[in-house]
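A short worksheet on the structure shown next.
Here the complex is missing one protein chain, while the rest keep their positions.
Just so it is clear, A, B and C label the chains in written order, and each chain counts residues from 1 on its own.
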Amino acid sequence: MTDIRLTNDPLDINACISAVMTPQAGGIDVFIGTVRDHTKGKTVLWLEFEAYESMAIMEMQKIVASATEQWPLHRLVLHHRTGRLEVGEVPVVIAVSAAHRDAAFAACLYIIDTLKQTVPIWKKEFFEDGEVWVAAHP
Amino acid sequence: MTDIRLTNDPLDINACISAVMTPQAGGIDVFIGTVRDHTKGKTVLWLEFEAYESMAIMEMQKIVASATEQWPLHRLVLHHRTGRLEVGEVPVVIAVSAAHRDAAFAACLYIIDTLKQTVPIWKKEFFEDGEVWVAAHP
Amino acid sequence: MDINILGFGIAREIFGSGQVSLPLGNAATVADMRSALEKQYPRLGQLATYMVAVNNEYAANTRTLQPTDEIAIIPPVSGG
Partner (left out) sequence: MDINILGFGIAREIFGSGQVSLPLGNAATVADMRSALEKQYPRLGQLATYMVAVNNEYAANTRTLQPTDEIAIIPPVSGG
């Protein structure tokens, strides 16, 4: 079972975890991204996430397919949020269950690392004195 | 903030995650152990966890201290359950928040790996045809 | 041929729109499109880097474009 979602609504961490629980699993690893209140010493007021939706979903599917090929996993949830997020809110939840914990950890880390490299989603940080598209400029 | 607990009561995954959330954190890694319905091809009916409580708490404290020395972490929760657990129930929850995800993943994996090696807690598996203390015999 | 190009993130802001149209020679490649686009939108060339997607997949610079392709400018991603 895999469940991939890109949504404007707040993510439900509990539902993500419940969805990967199964009597066959011995371990679940969960990664939860949260919006930090500062970056490089500057206070962040809020963030905005924009996605190229059709392609983002395709890239998320590729990552999930690659993870399930590399490790023996039971269930996998990958939810990413878009739109305006306040400090402390959750842009991404990844939950992976597997018979053995090593596979769950490795897959979860692989998914978040790869998502940050390949999935067409962009984050704009809003400060008191301006706004910046993260990573856009050298 | 660290919160270490050994309890007979069901663990509250949601509370563990909420406890490590903070506006300073960019990522949270959570490990959730679950009782599997089989081991080495045999059907597990239920488990019983027994602990040497005073020493288990001390060993859990050592692991947490070592993790917070090795990685820059914000908050850390380590809860372990004792007593009878049914298939699908949760013997352990580890939640770690950090400014950067690598630290959260590494610390969470270190904690569960070390806990399984050093903390005096014992698991007995109950099958239809008998019961076994896990890892007791060669 | 005229191709339509989708812009996201900072590319959308540079274009001043989520989509722009660009005249290109027939059998133009992704590389040709990059050159023409950067001439028209110099700020695009100042990005750390950017990728081009064709029909929802990352495309090599040598790829030939069709007027029916869905083409998008992908500035450095920053999800998660």
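Keep this in mind: contacts are C-beta pairs under 8 Å (C-beta built on N, C-alpha and C of every residue); 3 or more make two chains touch, one makes a residue touch a chain.
Nothing here was measured: the structure is a model prediction, and the numbers come from that model.
Although it is not drawn, the missing chain touches B when the whole complex is taken into account. Touch with the chain that is not drawn comes from one residue among B:Ile28, B:Ala67, B:Val96 or B:Ile112, which is B:Ile112. Listed residues B:Val44, B:Leu73, B:Val92 or B:Ala107: the one in touch with the omitted chain is B:Val92. Of B:Asp3, B:Asp37, B:Glu50 or B:Asp102, it is B:Glu50 that touches the chain left out of the display. The chain not shown here touches subunit B at positions 33, 49-52, 54-56, 58, 80, 91-92, 112, 115-124, 133-138.
Here, only the chains that are shown with their structure count from here on.
With centres defined as mean CA coordinates, subunit C is found 49 Å away from subunit B. The set of subunit C residues that touch two or more partner chains is empty.
Shared interface positions of subunit B, i.e. residues touching 2 or more other chains, are not present.
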